[in-house]
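Below is one structure, written out as structure tokens; comments come after it.
Removed from the display is one protein chain of the complex; every other protein chain stays in position.
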Amino acid sequence: MLRMQNIAKRYGATLALEHVDLEVAAGEVMALLGENGAGKSTLVKILSGLEHPDAGSIEVNGAVRAIASPGQAKAMGISYVAQELSVIGCLSVAENVLLGDTTIGVFRSQSRLARLARPYLERVGLGYIDALRPAESFSVAERQLIEIARLLSRKTRIAILDEPTATLSETEIDRVKAAVRALAAEGCAVVYVTHRLGEVFELAGRATIIRNGRSFPAVATSSVTVDQLIEMMLGRRLDQMFPERRGGGGDELLVIKDCLCPGLTAPISLTLRKGEMIGFAGQIGSGANAILKMMAGLLPIQQGSISLHGKPFTPSSAHASIAAQIAFCSDDRKRDGIFAARNLFENLTAPTIDGISRLGVIDRTREAVRARGIAQQFDIDVNKLGRLAGNLSGGNQQKVALGKWIGLDPSILMVEEPTRGVDVGARAEIYRHLRRQTDAGLSVLFSSSDTHEVHGLADRVGTFFRGRLIDLAPASTMTVESMTRAITHPDLAA
Amino acid sequence: MREFAARFALMLVVYAGFATREPSYYHVAGIASLLDGAFLTGVIALGVGLTMVAGEMDLSVGSMAALAGVLSIKLETFGVLPALVASTALAALVGAAQGWFIARLRINSLIFTVGTLIAFRGFALLLAGEQTVNIPIADLDATDFLSAHWLFLSPLGGLLIVVALLIFGLTTFTSWGREIYAIGGGRTEARAAGVSVRRPLVLAFAMSAGLAGLAGAVMSLQSDSATPLGYDAVLLDAVTVCLIGGVALRGGRGSVVGIMIGLFTLRFLVSGIASLGAPFWAQSLASGVLLISLILAEGGYAFLRRRRSFAGVGGLRGGMS
Partner (left out) sequence: MIPPSLSVSLRQHLSRDAGQWPAFIVMIGVLALFIIAGAATPSFLTFGNALVIVRAASMTGIVAVGMSVITLSGNLFALSAASLGAFLAVIFAIVTASLGLAAGVVAVIVVAIAAGGLQGVAVVITGNPIIATLAFGAAFRGLASILSSNGVLRINGAAAIWIGTGRPLGVPTQSWAFLILTVFAWFLIRRTSLGRRVILTGASRDAAHASGIGVDGVICTALVIMSLMVAVVALFTVCQFSEARANLFSGYDFDYIAAVLVGGIALRGGEGSPLQAALGAILISLLENLMLLNGFSAGLRIAIVGLVVVAATGTFHVLGRKHR
């Protein structure tokens, strides 16, 4: 059904895909595996017409085709289901299933739509729901199934599912798996992108693994073990990327006891020392970042107690956390990390406006001194402070997003995905800057879906799987392999 | 239907509150004047409501009504109906162009229609020569049929019912209408699902301008004259009607039934206040206060919920960037 050969794609200086082959037969579920940044998403974008390959050929149904646009991909029967669902809450279930279907005609009654959608809903196990009700009244899992029903209604021949189970519970996952099987049973070629290796064995006949932009020949899941898959996924990486540890661990700074918040399924306890860096590893939806968000005052505490500097502390709002000198850097840099339309002076001093003003008037000298100081610490070119943050590279934006907190003189710096959207060279720099901060006595908590990053950078490592802290131990007692197992398939991590 | 129950009850309460003081409410003539009085606001609210459902808002309807009113008086020499049809069609065409630009430029419709609001007003003044325009005295009889009544139904009331039924059909039984809900309820999701944003936007803005044009032309022809500065308060009433009727400011939500309930709630309130002997300018205060309480009630709940997270703090949705 689908044959992609020798696909290569370059973004500026970085080679995203070097040489990738992907072959999927009709009625087959092909798992697409790889670490973050291995090139999975680039491949998926090429297949769905959002990006164009620099080299290589794509055959659909035996004919060589160029996929110029998402519309063309759709016309060829290729559908992509992103992690962010495209189910529209205010429309009825039936309308959502048949959305964009031009064969029904302009005039359509709800009951006719419900009748037409019924068979598709039944095939994904949603036969019991009232198709006339708005989609927003159903759970995330049910909406995921509605989305798959839409693929069925469109007679999709090639379906790409991007981590469809990331935010679902066990029982819900079983239903989505059944729907994916139904999709394959219709003769659809399914490309199933996932980080959960357990699903791969249950669902997929074969798996294609991408590592650093190159693909391995597809392997039959019946002939490999979890360990072999992990070994193929994890390439050798440059170890000198990570700064040396100086054995962090001063006095106890933060003690979290039996805390629970949305995103966690089991209470968590941990102690963070002065100058220590703890990293949480976990996939999206695993709850690795929940404690960070809770400490930043963005998620309510449901139970448990927190003490900071030996005193009880409740992060009741973002404001309260900042006042307690807890800084939080979210993974969505573009949304709340930087002010894209403002220059770096203003960006770097945003959390400390009062500190650079006198009687309500901004002291431009103080502003410049503070911004320069941060820029020097984070290797940002001081001559470029007048530039707009939005015009910087991802790495420099991340330095700005992190650096602006230094002016606050925080006691804890919390970072979600410290190097998302940052190229390899700038990564090492950001690791070095974070380590330098802990050497100076700052404590750092970070979460990441990049296992290498957590293992290489943190003093202590926590692994998360489905809202549960699997293990928290010094990084030296863990290997990347054991961590990967813990965050993808903890049942095998004996 | 449950969602309408509360709104319907509110309408009945307002009605009952004033009906005891105003005996004419029970008469056929009372119903007729109620329908006639609701025509202008109702027809325009149905159009503006469509743009609100799409997650946008057409602020230019008042100017468009004035422009179409002047145009229809000028065209009356070719006959009343041709004048009516031509003004409405032209307004719809201009509205379609407006929707196309908003979709093409991905510009916030609030901004774009503020500009056209000024421009349409200018065109109306230009066309009218900056004065009230009148139908030639010889033709006065020709428009009398617009003021005729059959029991409680006049052409105005009938037209309001027809327009409401048409919009109801459009938004319930056609894919074009449902696409308006789709882009209002989740624009990125709709795009991802392969729904074009352009067609529903063009349709919604064509309808809002066309209905504003229709309302302006009918009202002007009925009164045999049009002033280029008229209809400047109609937007406020139309938005109030939509909000009472449950059209969400964020888009994706709203129905013809709700808008009709909102329309009559406002009409009962306005005529009720008038029946209490309050001066006409008190109506402005009443509708202002009503609208303030409505948006505070709608926004207050969501506001309290999103205080705790970043997620809801983003600005206006729609074509902001």
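Annotations
When the chains are written out, they are named A and B in that same order, and each has its own residue count from 1.
Heads up, the rule we're going with is that a contact is a pair of C-beta atoms (placed from the backbone, for glycine too) under 8 Å apart; a residue touches a chain by one contact, two chains touch by 3 or more.
These numbers were taken from a predicted model, which means no experiment stands behind them.
Counting contacts over the entire complex, the absent chain touches A, B.
Considering the whole complex, the residue from B:121, B:178, B:253 or B:267 that touches the absent chain is B:121.
Taking the complete complex into account, A:328 is the one of A:328, A:378, A:431 or A:446 that touches the chain left out. On the side of subunit B, the interface with the absent chain consists of residues 57, 59, 101, 105, 107-108, 110-112, 114-130, 228-229, 232-233, 235-236, 239-240, 243, 249, 279, 281-289, 291-292, 295-296, 298-300, 302-303, 310, 313-316, 320-321, using the contact rule stated above. With the whole complex as reference, residues 318-319, 322-323, 328, 330, 335-343, 346, 350-351, 353-354, 356-357, 360-362, 386-388, 390, 404 of subunit A touch the missing chain.
By our rule, only the chains that are shown with their structure count from here on.
Those residues of subunit A lying in contact with subunit B across their complex are 70-71, 74, 82, 84-91, 95-96, 99-100, 104-110, 150, 297-300, 317-318, 330, 335-336. The residues of subunit B lying in touch with subunit A in their complex are 172-176, 178, 181-182, 184-186, 188-190, 192-195, 252-253, 307-310, 314.
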